[in-house]
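Excluded from the complex is one protein chain; the other protein chains are retained at their positions.
Should a chain be cited, it is by its letter among A, B and C, assigned in written order, with residues numbered from 1 in that chain.
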Amino acid sequence: MIAVLKPGVTEAQKNNLIKWLKDQGVGVHVSEGQFQTIIGLIGDTSRIDPDLLTGLDIIENVTRISEPFKCANRRFHPLDTVVTVGAGENAVQIGGGHFAIIAGPCSVESEAQIIGVAQRVKASGAKLLRGGAFKPRTSPYDFQGLGLDGLRLLIKAREETGLPIVTEIMSDKYLDEFAEHVDLIQVGARNMQNFELLKELGSLHKPILLKRGLSSTIKEWLMSAEYIMSRGNENIILCERGIRSYDSYTRNVLDLAAVPLVKELSHLPIIVDPSHATGKSRLVPRMSLAAVAAGTDGLIIEVHNDPAHALCDGPQSLTPEQFDALARQIQTLQAAL
Amino acid sequence: MIAVLKPGVTEAQKNNLIKWLKDQGVGVHVSEGQFQTIIGLIGDTSRIDPDLLTGLDIIENVTRISEPFKCANRRFHPLDTVVTVGAGENAVQIGGGHFAIIAGPCSVESEAQIIGVAQRVKASGAKLLRGGAFKPRTSPYDFQGLGLDGLRLLIKAREETGLPIVTEIMSDKYLDEFAEHVDLIQVGARNMQNFELLKELGSLHKPILLKRGLSSTIKEWLMSAEYIMSRGNENIILCERGIRSYDSYTRNVLDLAAVPLVKELSHLPIIVDPSHATGKSRLVPRMSLAAVAAGTDGLIIEVHNDPAHALCDGPQSLTPEQFDALARQIQTLQAAL
Amino acid sequence: MIAVLKPGVTEAQKNNLIKWLKDQGVGVHVSEGQFQTIIGLIGDTSRIDPDLLTGLDIIENVTRISEPFKCANRRFHPLDTVVTVGAGENAVQIGGGHFAIIAGPCSVESEAQIIGVAQRVKASGAKLLRGGAFKPRTSPYDFQGLGLDGLRLLIKAREETGLPIVTEIMSDKYLDEFAEHVDLIQVGARNMQNFELLKELGSLHKPILLKRGLSSTIKEWLMSAEYIMSRGNENIILCERGIRSYDSYTRNVLDLAAVPLVKELSHLPIIVDPSHATGKSRLVPRMSLAAVAAGTDGLIIEVHNDPAHALCDGPQSLTPEQFDALARQIQTLQAAL
Partner (left out) sequence: MIAVLKPGVTEAQKNNLIKWLKDQGVGVHVSEGQFQTIIGLIGDTSRIDPDLLTGLDIIENVTRISEPFKCANRRFHPLDTVVTVGAGENAVQIGGGHFAIIAGPCSVESEAQIIGVAQRVKASGAKLLRGGAFKPRTSPYDFQGLGLDGLRLLIKAREETGLPIVTEIMSDKYLDEFAEHVDLIQVGARNMQNFELLKELGSLHKPILLKRGLSSTIKEWLMSAEYIMSRGNENIILCERGIRSYDSYTRNVLDLAAVPLVKELSHLPIIVDPSHATGKSRLVPRMSLAAVAAGTDGLIIEVHNDPAHALCDGPQSLTPEQFDALARQIQTLQAAL
């Protein structure tokens, strides 16, 4: 971190600042120029809040040189993290060259539906089953999911197909059930900065699927991963799912450049959700292929046996037939790349 | 709600749709034009998900005529809601012509600090005391607040000054403590769509200060109020605190037009937070006056006895002297308006 | 277009409105419901301004059913437009299954530079040469391009290599020179709504490369194409180049979903500019491949023989060697798709 002092700062003010900085445990290197005094902070500056420094009335300007995240930072952990989801013969690896597709309906609706979809997507090559049991809905009057009953149906679908299951946690109320039964615990976009929930998840050993917030920056997203990792749980998979746009034509803008950018900054795997990003099933195949070309470690795709009558997000779901065709195209594309 | 059918839809398809809509409990009015068939939905359409309807392959287009929120809707509740915060002689009313200023430090740091600031802002005319005990910070390495100790210090400051206290809840972990001790429970921007928390707050009788999300639309914000109100707690005060911008020059863009817009759509009181919206203390006085001119029901302003050494958000805090001058200007402005 | 009348509108008011609408040349279909009167407008509603209609105090709500663009609309022109750039044996087709790469430096700097780069990119498979002669720079103190001298150097590079040339027009001052010498005239993002320039370009017969505005919606972009087409020039190639974002980490967000979306709405070809979209050369290869997977009709890529010393936009330029490797990857990808 570099701090530039304002012109006219006295020796006493400068020395006070330097003393305070050293008390915080960082090294200090002072460079006196003809016009400006520049103070370089050396060591673990992640504990210095640049906003706080900026607020001091003797400071002109503060610049961070290194990123504020440590556990998630590729600089300190150059090798790709590979996250293992599930156990035994059905365990799936994601990251570091291991690619996987997660598929399933937006919401779990019935035993027949979830098992039927699970069998279909498995046959097409999906490696994990998704399905919402607790649903974050903008309106309190919209379908909120089957709750624990939905979770039980997911477990049945896993028993039938062997696919590890992925589902969203919305509060710590059912943390024990999630920790015991869910293979990959999803944190939704609206909870990306629910810091209390992130801290709780940091004490589990289960892999976490951390979706990007509705309009979060890449750094904020990695800082949310850092919340979980700094408590001890390093099994994080990031998920780009589109960011808020001024154009009402699509629900969100899918930010595919986030894939190579995140891979530069961090060693964590990153997957893409083309279904929520576009909100339109007819855009999902093209955006899935684009995500693969951009280097994603996986995809999470909504598939429903009857999208027109789905209880939520029908318009963005593929049919099993459409998913099967897409899965083949993805294989062809990966072979070429 | 109005649905336009695609050209070429059969009689049977149309009748199926009409039957399904009537089963959902809404009235249906069909208008057959030369080129298009238009279906008008009458009654309580808040329970019909327009995205679901749009997903049916016989539908060209769906338009909402009425808003999806009911409890918060001025159409069904024309008179301004007045929220009473605190009890007895220190109770404060907000809304319906009652204006109040909430002031205090970003974080509670010590007994001397919080009581000192409370006495100063009370002397200048503030009616409520704010102070963070649990702090949502982007980085897990930044100061997270004093927690329950901070809450105890706020209670002491209330005992000393009589000012009702306002502080942020970050999860339901301490719901009982908040319900018992806090006069106005704040939901922060990052938790505006933490629906599980909103549901819990709906079962309390305490007033809620609901901040607008980082990039939430006005409708999403009112739907979050609806989550709380639909569970029985109608004591909501909305708070505009700036929305995310592409310009790094200010932390956020303060959307003051939200004040008259929310008042059109809803009967709930709305206040403005110029401190978080701008992130720069020198912009706070001007933006406070602008908010008053825009018709706000109150202000929430950060005041710290030593902003340069505040443990968080120092740069956006006023000194007690600056706050005192601002409070006088606000009084003059209100007298003129 | 559908207009919903407010409750309580009188017969006389309604009849006045219907008469006025018919005077504008549109057909009118009235549907009287129990609670609402709905007026459907039939025929060429592109000449009715919905904002104007919304302003009438008897109107509750107006919805467009059909898009406001006609010439650019796939509904009225179902087959893909194929644009031919250049003439004779070096003519290049773009759109309708014809894919082409445009490559070259941000700015023309010298004869040796532009001819050297042209030969290199031609050898790697580029079909057109780009190079800025007139440069839109945020600062008046930054390099503004070589102007007409730059144009002359581009012409020389075309003579040497046969590659048709693409360069940006910034005003109508040199319209004659551009019409005579430039094969594909580029309208930059900052001029996408310079309507007077668009009108002038509508009277030419030369193909136009219309970049998306910094934060324009897809509809605004197609309306700008409509400005050119409605004057008679239908040779338009659209170019997605990233849109403004709140995240300072990348210069822009590349909106790849715009590719399939534009293809649904319009018959015009669309290409992608990964260099300006990301601003970082190391992201260009991945985003180029992603654009191809998303279905783009072409790419426009910055290539410079000495990026570190380029007079502008060096950081986003590939070296000829990097471009050559990318061009091979693109061919492999296209073969697979």
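In this section, a contact is a pair of C-beta atoms (placed from the backbone, for glycine too) under 8 Å apart; a residue touches a chain by one contact, two chains touch by 3 or more.
If you're wondering where the values come from, they're calculated on a predicted model, not measured in any experiment.
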item: Residue, one of B:72, B:85, B:259 or B:299, that touches the chain absent here; value: B:259
item: Positions on chain C contacted by the hidden chain, ascending; value: 46-47, 49, 51-52, 54-57, 68-69, 136-143, 170-173, 190-191, 193-197, 199, 213-215, 220, 223, 226-227, 230-231, 244, 279, 307-308, 310-315
item: Chain B residues touching the omitted chain (full complex); value: 215, 217-219, 243, 245-250, 253-257, 259-261, 264, 277-278, 282-283, 286-287, 289-295, 329, 332-333, 335-337
item: For chain A, residues in touch with the removed chain; value: 2, 4, 27, 29, 31, 33-36, 38, 40, 42, 60-61, 63, 65, 215, 244-246, 248
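The rule is short, and it goes like this: only the chains that are shown with their structure count from here on.
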item: Label of the chain whose CA centroid is most distant from the centroid of chain B; value: C
item: Most centrally placed chain, judged by C-alpha centres; value: A
item: Rounded Å distance between chain A and chain B, as computed from the means of their C-alpha atoms; value: 27
item: Inter-chain centre distance, chain A versus chain C - centres from mean C-alpha coordinates, in Å; value: 32
item: Separation of chain B from chain C, taking each centre as the mean of its C-alpha atoms, in whole Å; value: 40
item: Where chain C touches two or more other chains, by residue; value: 215, 245-246, 248
